[in-house]
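Of the protein chains in this complex, all but one are displayed in their positions.
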Amino acid sequence: MLEIKPIFNAMRRSKVGAFMLLIQIAITTAIVSNAAFIIYDRLQYLQQETGYPEDEIFHFAVLTFGKDRNLSQQFEETETTLRNLPGVINAAAIQEVPLSGSGSASSFGINPTTEQGREGLEVTAAYTFGDEHAIDTLGVKIIAGRNFEQDEVIVAENNDVMPNVSIVSQSFLDEIYPNGDGLGQTIYLGDMPMTIVGVVDKMKGPWLRASIADNFLIIPFVSADNFQRMVVRTEASQRAAVMRQIEDTLLAEYDKRVIVGLQGLDESKREYNASDILMLRMLVVLITVLVLITALGIFGLTVFNINKRTRQIGTRRALGARKSDIVRYFIVENSMICIAGLLIGSIAAVYMGQALLELYSLPALDHNYVAITAAFVFVVSILSVLIPANRAAKISPSVATRSI
Amino acid sequence: MLKMKNINKVYQTEKVQTHALRDFSLDVEEGEFIAVTGPSGSGKTTFLNIAGMLEPFTKGQYLLDDVDVGTLSDNQRADLRNQKIGFIFQGFNLIPDLNLYENVEVPLRYRGIKSAERKRRIENCLEKVGLASRAKHLPQQLSGGQQQRVAIARALAGEPRFLLADEPTGNLDSLMARQVMELLEDINREGATIIMVTHDAELARRAPRNIQVVDGQLADFTLYQSRPSGVVTPANVAVEA
Partner (left out) sequence: MFIHYLDLSWRSLRRTPLISALMIAAIAVGIGITMTSLSVYHMMSMDPIPHKSDRLFHVQLNTMDEGRTWTTEDNLPYQLTYTDAMNLYNADFPERKTMSMRTGFSVHMNSSEVKPFLEGARATGREFFAMFDLDFVHGASWTENQQINASPVVVINQELNERLFGGENSVGRQIYLDDESYEIIGIVKNWEIHTKYYDLNNGAFNRMEKIFVPFSLVVSKELSSWGNTNGWKFEDVRTFQDHLQSEQFWIQFWAELDTPEEQQIYSDYLRTYLSEQATKGRFERETVQFALRNVNQWLEYNNVVTEDNRVLVGLSFMFLTVCLANILGLMLGKFLRRAPEVGVRRALGASKRQIFAQHLVEVSVLGLLGGLFGIGIAQLGLWGVRQTYSYYSALATMDTYMLLAAPAIAIGACVIAGLYPAWLVCRTTPAIYLKTQ
């Protein structure tokens, strides 16, 4: 006894209002399911493990313009100064900072590059130069092999002696030596051979968004340059305090230099990912407001329908309809429109997902999101109709008998 | 002034066809005061609506001041209505958001009359119906009789030559009804032609000419006006949907 037929007839008479509601629900479903999926995708991306204790690490760059010092010695001293600061766990000179969006990449092969090119497997990876403190300072864990020995670290006066070992990420190792026997094998950067002496389970490269994000190498080389990056790891609680004294401490040690880009690793990551965070926030705002607007729309339209039918409702009440019958009438009416809208919206959502997939580099829409969104929109629509419907149920039967 | 010849009006709904007027013919001269009576559903209001060009008719010819209404566009009809015709309704139909002054102003605005002239006419009309002092009041602050007087003022503001009144006293008690009727008679004396639909036999008798609409057709009772009983009940009363 759901009175569908009379409701349907009543709807046909005010079809534009019903149609507008249907459109709203359909578009809302399409947008919300796609946006929710993009949000989920970005969240996954933003919350992924990087391998680093980001809140313990900070970095900066030193630009030395004074020409009266030996840079290599200078950096040895600077590292020592840093390690002696209270709260500091370790410090290292490093060429590129992971997660920062700035770095170097190259292809590495199992054979050297010659005039004729290279034979055999080649894998692209990001790399950084660093010393034997780099692993500990970055807070990553060697799961196989060992760290660099101090004498393996080449301190460059010129480019004549090159390093011959490297520590690599597991994912790079799996790619270049897929048989699992990579540790101890040789890889080539150009024609420069390096033995893989250590493997780190997870260390992301400088570009989180890149396809090679997991391929990262550390090469033991310190090319003391007038532009030198440093990383420092501290107790998480001490980091802010240590960062505050960096500039004064280092300039007190030697003042013909500039300290720039002092930043926590988590902050650098956030900056690199700022556009994703922005997209995420905008989408969250968008769908929240959208659902709210649609709910208000349903609310408003129901209020209108009730006002229009005040006498009719009074008459029904006078003829013996219970309050629950009146509430049910509006809920059934709304549900019919809503379900039609949800059906159309779900189809639109799937097509929209396909269009986004084709036009932009967004992942394919998971259809569960459409189903969950549809269920959610349905619940919201019922809630939006309940308030005015309950008010309608309170209409006194006497309005029907009151004369014109 | 008003000539209707064989006017027919058919309402068409999905299932039912209702003949509201059939071969309705009527001549009205300038300055007449006509009362229209008839059982409910006989077509009185339809006749009045067609006379006021609020509704199109299905067949026939309607000349208003020798203008063939049937050939006019909606906009031309609106202009003509605005210039020549004043309406008075049973339910007064004042616009609740507007105060008395503004209500009377409505037809003048549509005629594009300048503000100074509007003011003069509105004050004049409100004066005539005895409500000048309440110009700033809203309709719901007035009694029914007062509201109807405002509605009459509004109808008069455009200085129409033709006043159409649909049960103008229907919602009023007899004292107020008499006052309204006296007002209409004054207006008629000043030269306006009036057609008034009414249920009230007593009021109808006060009009110089009575016509009766029965089953969408005209029965002219002018001749019987002097007879005290006045109204002959027709045998066949059409039942409309």
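Note that the chains are named A and B in the order they appear, and that numbering of residues resets to 1 at the start of each chain.
The definition used in the following text is that a contact is a pair of C-beta atoms (placed from the backbone, for glycine too) under 8 Å apart; a residue touches a chain by one contact, two chains touch by 3 or more.
Everything numeric here is computed off the predicted structure, so don't read it as measured data.
If you put the hidden chain back, the residue from A:Lys141, A:Arg244 or A:Lys308 that touches it is A:Lys308.
Residue B:Phe87 is the one among B:Tyr62, B:Phe87 or B:Phe162 that touches the chain missing from this view.
Although one chain is not displayed, its contacts with subunit A can still be listed: residues 16-17, 20-21, 23-24, 27-28, 30-31, 34-35, 38, 63, 65-67, 113, 117-118, 158-159, 190-191, 226-227, 256-258, 260, 271, 274-279, 281-283, 285-286, 289-290, 293-294, 296-297, 300-301, 303-305, 307-308, 356, 360-362, 404. Touching residues on subunit B toward the chain that is not drawn are 45, 49, 52, 54-55, 74-75, 78-79, 81-83, 85, 87, 89-91, 93-98, 106-107, 109-112, 154, 158, 166.
Simple rule for what comes next: only the chains that are shown with their structure count from here on.
With centres defined as mean CA coordinates, subunit B is found 73 Å away from subunit A.
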